[in-house]
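Below is one structure; the comments refer to it alone.
FYI, not all chains are in this one, though none of them got moved.
First chain written, first letter: the chains are A, B and C, and each begins at residue 1.
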Amino acid sequence: MNETADIGWAKLDLGRERRTGFPEVVFCQGKPDEALVAICRTLAERQGSVLGTRADARQAELVRGALPGVRYDPVSRILSLPPESPPEPEGLVAVCSAGTADLPVAEEAAQTAEFFAARVERVYDVGVSGLHRLLGRLDDIRRARCVVAVAGMEGALASVVGGLVDVPVVAVPTSVGYGANFQGLSALLSMLNTCANGVATVNIDNGYGAGYLAAQINRLACRGKA
Amino acid sequence: MNETADIGWAKLDLGRERRTGFPEVVFCQGKPDEALVAICRTLAERQGSVLGTRADARQAELVRGALPGVRYDPVSRILSLPPESPPEPEGLVAVCSAGTADLPVAEEAAQTAEFFAARVERVYDVGVSGLHRLLGRLDDIRRARCVVAVAGMEGALASVVGGLVDVPVVAVPTSVGYGANFQGLSALLSMLNTCANGVATVNIDNGYGAGYLAAQINRLACRGKA
Amino acid sequence: MNETADIGWAKLDLGRERRTGFPEVVFCQGKPDEALVAICRTLAERQGSVLGTRADARQAELVRGALPGVRYDPVSRILSLPPESPPEPEGLVAVCSAGTADLPVAEEAAQTAEFFAARVERVYDVGVSGLHRLLGRLDDIRRARCVVAVAGMEGALASVVGGLVDVPVVAVPTSVGYGANFQGLSALLSMLNTCANGVATVNIDNGYGAGYLAAQINRLACRGKA
């Protein structure tokens, strides 16, 4: 069976689901219109579902023209065509975020994890300068199989959360801030230098990557290794 | 019960095992001699085991003077006093490394994971410029619940491995290299910008952090969430 | 013979073809309209051919107004007036690229090499996170006299390709990516730190520079040194 669909614009990796357990995903930003539509159509036909990240509203309209069942969320910029019979959500991923401006990245993480069958608890606006907000949600966070910590500016949330839980924390620095933030560098370095254990970091603003990894860990915790 | 042991030099976090499932660990580098011995002695008494990272040979001798059962590995620079009846190793963590100079970091990851009860498969010297070496070990890697990918220079190993497995990959950039490597920056940025899914990154040369996280994921995959 | 054409706006280096074997080329981006037209017209008259890089559609229209035979490719942003009797393509340059977003840079490299008389094989969308795509095209790549490897994000393609071939690899980092990509810095550092032999790097997004160098090497391999 040919696992690569060569559609001129791109070589779609249809073997990904077999190899990794999760289907191919589309990074929409910057894709030419025709390519985007062709890719989504092919994935819908061959995979039965589509997840597109970093899509703008115009792209969403375009894809919906070709695939009417597609949904679009302007906050997370996620475009999705769920499978016909989506799996039951399982386990629990907690997505924590520091400030309201981190919401788009947090939602990208949350909705990605949900697309990949994780149940998700949102714990938003719990930045460390008002610690009682975070401590007030600690029980919700501690029930999770994996925690995603999303923060810009000084990115301290990941370290504080990391010291409070017994499961992996996926840290997502965001580009929220200004000045010596240097487009997310401050939060990125903070998270890489965390004094807490069990924390690893993904790229700045990479909510998708964190959601994927959290879903993978959550699935392992629910099902073990096949 | 007082979960903090205040020994003057430091406040030892004895509640860590209860909170996180893994005991307190000692970062030896730069600790004054007296402090190091006092900390190790207290942990041995209160936790029944000690894991010390980044210890040099002189420090190891010193600690062994106070705690004769302590072992020391000069490659990983790990100093350890295992618990009296260590748990049976479980699951599988694969630790892959790119070059021979990455060995100390890879061993720090591997021995940390082993200390935290994970079974470990070592897959060393499989850098991407000789791809057949990696592909020849693929079956071993694919059996793991979590993969640690250790690489300096251009750090490409994490992306290649990430595309071949269905479990989380913890990427560890090392400071191995020279010139435009900038003490590990090149590998760090590579890993953060990986085009593969399911990859997260820890600090440069942080084998311990990767081993801890891998053990955490492995335990979740074996036992689920308590 | 005066080898410099001083046209007020610029001093055109008409001796370049004699000195280097390849004619003067125009970097269009940012050139004032009048200057661009004057330069292209002079080159067409004195050299008999024009190659313009980084041209936008408006500039292409403008030049076409003065030189009707000019062609324009919006993907590579190359504007060209081929010589009346173009030389037969010779040898083989393989241009490999990692993702669809790298296409403009890859095409700039490919079309530059073609303008300078190299035969070109395009091997696109073969990023290392789906290694089978690259391995499936290995025979095509191995026939080349020189390989151009175009990649953004972590830029691992250059190292992987470098380990598989016996000819020079010209690595082109692209600014494709976001966050800790820092406008191409991650791919640039990756490629400079490659663990593979026979790899050298040009500036970020410099498809033209890579295509030129690849054509130069290809010509040496076909004709030897004059």
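Going forward, contacts are C-beta pairs under 8 Å (C-beta built on N, C-alpha and C of every residue); 3 or more make two chains touch, one makes a residue touch a chain.
Model, not experiment: these values are computed from the prediction.
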Number of identical chains forming the whole complex, with 3 shown: 8
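In this section, only the chains that are shown with their structure count from here on.
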Equivalent interface positions on subunit B and subunit C, same or different at half: same
Between subunit A and subunit C, centroid-to-centroid distance (C-alpha), Å: 36
Subunit A and subunit B, separation of their C-alpha mean positions in angstrom: 26
Distance from subunit C to subunit B - Cα centre to Cα centre, in angstrom: 44
For subunit C, residues contacting two or more additional chains: 130, 179-181
Parts of subunit C lying in touch with subunit A, wherever the complex brings them together: 100-101, 124-126, 130, 132-133, 136, 176, 178-181
Touching residues (chain side subunit B, partner subunit C) in the complex: 98-99, 127-131, 153-156, 159-160, 162-164, 177, 179-182, 185-187, 189-197
Complex interface listing, subunit B residues touching subunit A: 19-22, 25, 91, 145, 163-168, 170-171, 188, 192-193, 197-204, 209-210, 212-213, 216-217, 220-222, 224-226
